[in-house]
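For this view, one protein chain was removed and the others were kept in their places.
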Amino acid sequence: MTLLLNIAVDGVAYGMILFMIAVGLSVTMGLMRVVNLAHGGFALIGGTLAHWLGTEVGLPFALVLLGAVAGTIVIAMPLERLVYRRIYGFGELQQVLATIGLTFLMIASVNLWQGSSLLSITLPEGLNRSVDLGFRQLTAHRALVIGVGALVILGLWLLLDRTRFGIRLRAAVDNRDTASALGIDTGRIYMLTFALGAGLAALGGILGAELLPIDAYYPLRYMVLFLIVVAIGGLGSILGSFVAALAIGMIETASRYLVPDMATITFFAIVILFLALRPRGLMGRVGA
Amino acid sequence: MTNKPGMIALAAVSALAVSSAWADEIKVGVIAPFSGPFAQYGVQYQQAIETYQAQHGTAAGDHEITFIYKDVGGVNPDQSRALAQELLIRERVDYLAGFTFTPNALAVGPVITQSETPTVIFNAATSAINAESPFFLRTSYTLPQVSAPAAEWAYDQGIRSVVTTVSDYGPGIDAEVSFKAAFEAKGGTVTDSVRMPLSTTDFTPILQRVKDQAPDAVFAFLPGGPPTFSFTKTYNENGLRDDGITFLGTAETEESNLQALGDLAVGLHTAYHYSAAHDSDENRAFLDALAELHPDGIVNWASVGAYDGVHLIYEMVAAAGTDGPAAVEAALGLAWESPRGPIEMDPETRTVIQNVYIREVARNPETGLLENVETGIIATVGDLGWNQ
Partner (left out) sequence: MTGRLLSIFLILAAGAAAYLLFPYNLAFLTRILIMIVLVLSLDLILGLAGIATLGQAAMYGAGAYAAGLFAIHVWADPVAGLLAGAVAGALLAAVSGAVLMRTQGLTLIMLTIAVAQICAEIANRARGVTGGADGLRGIRPGKVLGLWEFDFIGITGYWYAFAVMLLVFLALAIIARSPFGLSLRGIHESPERMVAIGVSVYRRRLAAYTMGGAIAGIAGALSAQITQLVSLESFSFTLSAEALIMLILGGTGRLYGAILGTVIFMAVHHVAAANDPFNWLFVIGALVLVVVFFLPRGLVALPVSLKRLAKGGRHAGT
């Protein structure tokens, strides 16, 4: 029983981080039809800004978080306007090439600015403290991750279900041309969605830095992991990404508890089995 | 195939043989990662080499020594071998050095045997490398060399039960095997051995499993960088320290990532051959000279491996010039005072015999920075993995 609880708690915390980083990727891939391999780069930019604001500027953690996410969005918006807008029209392969090129430039920039070693993000004293759950201890930091992840999914649901922006976004995902014909300014929606995705990636990157530590090569190291979340969740589905991220968090955690020696093989075998049976993922809105 | 360029290339090789008579300039080719996630290694090597040359000049005997750096990227034996060939044929180097990863070193084995080029390994730590060619010399360490003393020290401290947790790849398994053998030989028990996949990002499940077994200590081996960072964090956060489970490691608290670990690292125990905080005049001189050249430079085991490697090359050049076999002969049995302490090139294993220290991470009251404080020498050993 304790084992199950352990798997659940650790799996959920891990899954929430994956969700926050990957959800933007899923939406951009579903909405703009862009194979955006540079998405992890926004988590890297967020993490790097957080490292800089925390250790070199010396701001308190709340401001660090806010500043880094805002900074990432400020970088992402013009990038969308100037570069991505042109990439949308490319074929799939050209998109892969272009976004890998962007990833290289992001890595090279961080490398030049902060070097290639680990970039730590200073946490306030309170977040390092452990909370007693009865059957085990959990750091306040992990509890925060779970809490923020839950808020993010709730916020996204409200945004999509209850606001005009959400209705337009869903319309655009379902059918871009019709939405555009109905007078929805898809260009604006694209930019806002892209910024939102980049901001969430930054948030996930910073909060997840304890599990997926930030260094210049972060986007390449975890690219496959994020893409797997999207593929399993289904392109363009926020709920799908959420369920997929939690499931992947649970599976990885469970296999490390139960069969650490075989964890990698188990994990990929499950991924292959699942995708072979459900090529469109859990709830893909558009064909993969 | 005996056309003109073939002749040119053959001429190059015969020039190689001729050059072994006498030359004013001796070139050393350094093969290391200068790009990618492991670029730090190349930087450490280069800084240490420049420091040595700043301290001791660029001449050894009658020869002027120059270094040529080549970037191998990461684990890339194809590239490593191609670079070695390019350095030997085109640049006509007489010595090779560097090598961070075992496959990269193994790949040049046949090449250096054929060209009789002394090759000094600055880092790669698998025992078996030196058996691949009689021209390999190693100024770093091997994993059994530091893991076995860690086990013996732990037993002497009253630790009787240990869980080993190592990354599931060659070096990790070497560390696990030699730790276990040494610990059980003393009379202790290794209650569980966990091999963690290299791709592990969340170590909570593994450390929770260790915690539930409540051993006296947990022995860990992980590749440097992100995995070590996550592992040590998780060790603290899950209350293993509070439960009195001692952390035993080797390279986990190395200097280049130590400050990033923060206060959570304080009190971690490791057995290793070099700490930048080693208390000796040689080490202080090394640190000062390096800081003068590179004010932001960090010194760790890779730096000292390169620094001693350069010393070894200087000694070989002074003794034998460009004569490869004679140079190796001159190196064997050579003893000197390194920044890490006294060391000696073992004639049998061609890996240095050195002190292994037990260290504890603490904050330096003056600088406020974390450092590995040496609390004692626990062994003076050569490569313990040679005959396995």
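Note that the chains are named A and B in the order they appear, and that numbering of residues resets to 1 at the start of each chain.
The rule is short, and it goes like this: a contact is a pair of C-beta atoms (placed from the backbone, for glycine too) under 8 Å apart; a residue touches a chain by one contact, two chains touch by 3 or more.
Being a predicted model, the structure only gives us computed values, none of them experimental.
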Quiz item: With respect to the chain omitted from the figure, which of A:T48, A:S241 or A:T264 is a touching residue?
Solution: A:T264
Self-check item: Absent-chain interface as seen on chain B, which is shown
Solution: 1, 4-6, 8-10, 12-13, 34-35, 39, 42, 70-71, 73-79, 81-83, 85-86, 89-90, 102-103, 106-107, 109-111, 114-115, 126, 128, 132, 168-171, 173, 197-198
Quiz item: Can you list where chain A touches the absent chain?
Solution: 29, 35, 86, 90-94, 96-98, 100-105, 107-108, 111-112, 220, 223-224, 227-228, 230-231, 235, 261, 264-265, 268-269, 271-272, 275-276, 279-281, 287-288
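To be clear about the criterion, only the chains that are shown with their structure count from here on.
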Quiz item: For chain A and chain B, what's the span in angstrom between their mean Cα positions?
Solution: 36
Quiz item: Any idea which chain A residues touch chain B in the complex?
Solution: 6-7, 10, 14, 111, 115-120, 122, 128, 130, 136-137, 139, 141-142, 210-213, 215-217, 221, 252-254, 256-257, 260-261, 263-264
Quiz item: In the complex formed with chain A, which residues of chain B make contact?
Solution: 36-40, 168, 194-202, 204-206, 208-209, 225-226, 229-230, 233, 237-239, 256-257, 259-262, 264
